[in-house]
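Now for chain A:
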Amino acid sequence: MLQIKNLKAKIDNKEILKGLNLDIKPGEVHAIMGPNGSGKSTLSNVLSGKKGYSVSGEVKYLNENLLDLEIEERAHKGIFLAFQYPLEIPGVNTNIFLKTSLNAIKKAKGEKELDAIEFLKLVKQKAAELKFDEKILSRQLNVGFSGGEKKKNEILQMSILNPKLSILDETDSGLDIDALKTVSEGVNALRSKDSSFLIITHYQRLLDYIEPDFVHVLINGQIVKSGGSELALELESKGYESLS
Partner candidate 1 sequence: MDAREKEIEKLKDYKYGFSTDIENTRAPKGLNEEVIKFISNIKKEPKWMLDWRLKAFERLKQLKEPNWQKPKYPKIDYQDLYYYSAPKSMDDKPKSLDELDPKLLETYKKLGIPLQEQARLNGIAVDAVFDSVSVATTFKGELNKKGIIFCSMSEAIQEHPELVKKYLGSVIPLSDHYFATLNSAVFTDGSFVYIPEGVRCPMELSTYFRINATETGQFERTLIIANKGSYVSYLEGCTAPMRDENQLHAANVELIALDDAEIKYSTVQNWYPGDKDGKGGIYNFVTKRGLCKGKNSKISWTQVETGSAITWKYPSCILKGDNSVGEFYSIAITNNHQKADTGTKMIHLGKNTKSKIISKGISAGFADNTYRGLVDIARNADNARNFTQCDSLLMGNKCGAHTVPYIKNKNSSSNIEHEATTSKISDEQLFYCNQRGLNQEEAVSLIVNGFCKEVLQQLPMEFAVEAQKLVGISLEGSVG
Partner candidate 2 sequence: MIDQLKTDFDKTITNLKLSNKGIEIRRKSLNQFSENGFPNKRIEDWKFSDLNQIISSNIKGLNFYSNLTSDKVDESIFINKFKHNKIVFINGVISSIDLSHEDETKVSLSKNLDLDEDRKEVNPLISLNNAFTSSYIRVIVHENYSFNNPLIIYNISNNNLKSTALNLRTDIVLEKNTNLKLITLFDDNSENNFINIIQNFDIAQDAILKSYKIDHKKNSNIKYFYNNINLGKNSISENFIFSTGSKFIKNEVNCNLNDQFSSAFINGIINLTDTQHHEIKTNINHLAENTKSYQLIKSVLNDNSKGIYQGKIFVDAKAQKTNGYQLSKALLLNENTEFNGKPELEIYADDVKCSHGSTSGNLDEDSVFYLMSRGLSRQQSKELLINGFLMDAVEKITDFEIKDLIKDLMGIAE
């Protein structure tokens, strides 16, 4: 699904990713762990196409050159980034935003767009699955949401947009244990043989709930070690220093 070869990224002439390689196959869950400043968020930003980075290397996504695509084109083709800090957009109703987003993606795929009734039905169903209070959807997008509500909202959007590759950028940060469970259950429910996940996290605790197939350690812009889920536990006990 995703092949990253020798990916480098610079911002303000400072190299953050220094030749990163990664291969994600359909249905796999990969976790990337690393200390602060190792380049985790840069990786998720570069994969989703955020401007401001000068990028080199190769990223193939579904056999297409990902780096050539605009941000929204990547979204249309099934890339979803769950933001570490979801943005507040005043005055924009969450439901309307979601519908606009879903229909933009459907339109790009050549699928039939949903009308208001179909959409509401879908939202209700997804919200119920995720035990998500749908009242929040009639509020302004992320405005005045608690940290937990914002993250749950990201997961709800993910389940509605049904992406192929979901990138979760520090989704666990700022969550209490209950919210963490809800979010994780949401992710687990979406796991399937066709959809892949890239989970970016500093701590191992999220991985207690979402068991990854592979764990990679990102330090100073490079993956220094890869392994199975046991690697996460090892990091938790020994710390990143043992690897650097």
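If you want to know what made the cut, all candidates are chains of the complex that A comes from, given by their letters.
By our rule, contacts are C-beta pairs under 8 Å (C-beta built on N, C-alpha and C of every residue); 3 or more make two chains touch, one makes a residue touch a chain; residues count from 1.
Since the model is a prediction, treat every value here as computed from it, not as a measurement.
Between chain A and the candidates 1 or 2, touch in this complex occurs only with 1. By the touch rule above, chain A contacts candidate 1 in their complex via residues 48-52, 70-72, 74-76, 80-81, 83, 86-87, 89-92, 97, 100-102, 104-105, 108, 140-141, 157, 161.
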